[in-house]
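As you look at this complex, bear in mind that one protein chain is not there, while each of the others sits in place.
Let's turn to chain A:
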Amino acid sequence: MSRVHGYGRIDRGRMLTFTFDGRTYTGHPGDTLASALLANGVHLVGSSVNLGRPHGISAAWTEDATALVQIEKPFPEPMLQATTVELVDGLVAHGVNGQGRLADTADPARYDRKHTHTDTLVIGAGPAGLLAALAAARAGEDVVLVDDRPVAGGSLTGTEVIDGRPALGFVADVVAELARLGVRHLQRTTAFGQYDDGFVLALERRTDHLGADAPAHRSRQRVHRIRALKVVVATGAQERPIVFEDNDRPGVMLASAARDYLHRYGVLAGREVVVFTSDDAAYAAALDLAGAGARVTVLDVRDTLPREWAARAAEAGVPVHPSTTVTGTEGEERVRAVLAHGVDGSVRLPADLLLVSGGWNPVVHLFSHVRGALAYDPELGSFRPSGSLPGVIVIGAANGTLDLAGVLREGGGPDAPEAGPEPARTPTKVVWRTDGDPGRQFVDIQRDATVADIGRAVGAGLRSVEHVKRYTTIGTAHDQGKTSGVLASGITAELLGARIEDLGTTTFRPPYTPVAFAALAGRARGSLFDPERTTPLHDWHVEAGAVFEDVGQWKRARYYPEPGEDMDAAVLRECAAARSGVGILDGSTLGKIDVQGPDAAVFLDRLYTNMMSTLKVGRVRYGVMCGNDGMVLDDGTVLRIDENRYLVTTTTGGAATVLDWMEEWLQTEWPELRVHLTSVTEQWSVFPVVGPRSRDVVGEVFPELDVSADAFPFMSWRDTTLDGVPVRVARISFSGELAYEVNVNSWYAPALWERLLAAGERYGITPYGTETMHVLRAEKGYPIIGQDTDGTVTPQDLGMSWAVSKKKEDFVGKRSFSRPENHNPLRKQFVSLLPIDGRTKLPEGSQIVELCENGSLPEPPVPMLGHVTSSYLSAELGRPFALALVKNGRARIGDLVHVPVNGALVQAQIGDTVLIDPEGARRDG
């Protein structure tokens, strides 16, 4: 065991059992998986993705590049960092060799999101962030403080002194005061992206650390969407390694990480420790580990040693060698020895832990996300914020301030507490790498990307770090280059003979740490992914065994199969009923817009291709709407309710588009028109009663209504009542049959539907779905906008010149009809297509081709004449049929063409679109 007494903040009174790579170990509450593994002497975690080299634990938090694990229990999750997985009882994990594995069952956990608005958001609860939050809260601001670790305090190890007290006592006092001041303080919450205008996304981990004690109702993770007037970035700094040969072995670790393992978890990560540094901070690690019982040797790159640290080292019996570099390591599954080169030549030092420190990289990600400018600081050997952004400030180590006194001042301002004495700093020596085989000097360890790879990129002519990143993949792993990014810039600059100042660094992009898609999706999964709209009859459809289809957000009954029926059989039966007896459809999803105002008629005249102002009250007109480009946008019927009031219907899918389109014209072009538009789609339910017996059914249900052809002709509407409930009936037919569309306030929809069914029972009334509706309309050649059209089709292409007014001087789209392209004889026109074999249902979307005189296909590329837009089996025709857009189609009626179907050519004849009752006798009856 590597656990040392007297250190760490774990709960030694409780024991947790976990399994790693099939073996059972123990740890304590407060451990991470990584600290528990190290406590058990486990250094080998997995192997690298490309080269299969052994990988261990190289850091203690999110900057770790090597210790990737697959969690198996409590729920499979791939590619997590062992350094950030909090240990719980029963955890089962193994090291990742290559790639991780996603669960093959749905994640049972809940994820959610929360919106927060605040004056000041402080990111990071280290000394700078805590003091900034405190200052803002004391000044009366509303404050949110988030921090990614389990507890506040940031990088403080507990050995520091603040305000004359041990640092952690000071932290506890500040946290308590923040709570009293009402600061919303969230630990285990990672701000992973900053966006414009103070918008920050943060991920809170809410249950994993509780293990089996997690309340069942609590969401596992929560995405906080925080909008703040001021964002304080106090995200600290991460230690930067130095690249040397075989630097990827288990047992090579950041110096600060070893110190973290000791002070947070009471784990001594090695007994025979070599510390390789170009910076002062590693001395603290060296002395702390020595104090805990390790044998430690310090190799300092610098010629001038930090005097005070060197003296303390001498006192502690820790040898320090100046002007010495590490050139390699030995060992397989763990470092066995360190190879170094110093003033006395090369040496081999036995070691089981090699600590590395090359200085510090400010964590500038969240500043950079919002395009905050960064500049290279040669003293830091890294990039720090330069220039300012409105509403964003960066403080503490994230700003490049590394001494505790300075950090406290940046957080707390003039009233900041004092830090205990710190040794004077000796400048960091910026070293990116030492001498050695560049093919074994790993820059991005997770990606197996080496100095040699950068060399190849530069050799291939790449001169930008962004290009080098993509060529080498450096910085593209789960850690997004936290340890490798600056090194890659530095080494690229060195190889190019350029200045890193000029080269810059790659752009930081969210997320700062990996975020599961499940968390981003939140509650928007399954049926909550997108709103589901149902009609008032939905329960009836379900009970009737309807098969549903999605039409936009609507759930529509597609057909109602009887036992043993497939869709074709059900639809043939439903079609036959509507054509020979009576059918009924739930058409409630039809878009409906109430257009009111003294200028309603003028308004509709400008938007529809045909004339709506001449429509008489009580009458209905079919209308087509085009865009400015003259292409059909939507169609539907228009009922004139009153002198100043129309009810406009739209396609189910086009309802929102048409309302928006109307509003746009009204608000932006014709604000002088006195017109109001209201969606009434959900207020009115509509049931088309369709077929030769529809008059009998409707007449029976509404005794007050004269349903005779003379009193109630086609394309008119009448109001009536049923048991005192107003009902509007319109003679509109989307099937070509005698039909009555019955409209009622949606509250009464189920009752009226039942009444219609009861009255229709003796006529064999048959509910039909959208599929039958489509067949019936297609047999009559009625296009569906968006299925038979695609935004390049004019009313003329559809054969609807009759719906285009010649009297109106102008309407939207009219001028485009006379553009030369719209008179091109080769435009595609709407026609029917009958397969000659009488059997093949031509697949929708099929291309249409034509054979040469000699019966062979033309040379490729074979010219395409058009495509099939709709295709069905017809009960009435006793055969399949299709609608299509075909070049110059109307002039080609009678011609034979071919449609490739499953590798064979099916012959088909072009015909008129109306296949049933061309005179309209049934409809008008």
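Criterion: a residue touches a chain if its C-beta (ideal position, glycine included) is under 8 Å from a C-beta of that chain, and two chains touch if they have at least 3 such contacts; residues count from 1.
The criterion applied here is as follows: contacts and distances are computed from a predicted model.
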Name per UniProt, for the chain absent here [options: "Succinate dehydrogenase flavoprotein subunit", "P-loop containing nucleoside triphosphate hydrolase", "Sarcosine oxidase subunit delta family protein" or "Putative spermidine/putrescine transport system permease protein"]
"Sarcosine oxidase subunit delta family protein"
From the listed residues A:108, A:671 or A:845, report the one that touches the chain absent from this view.
A:671
Which of these, A:614, A:628, A:708 or A:721, touches the one chain of the complex that we don't see?
A:628
In the whole complex, not just what's shown, which of A:344, A:810 or A:919 touches the removed chain?
A:810
Which of these, A:563, A:724 or A:820, touches the one chain of the complex that we don't see?
A:820
Can you name the residues of chain A that touch the chain not displayed here?
195-197, 199, 227, 628-629, 660, 663-664, 667-669, 671, 809-810, 814-816, 818-820
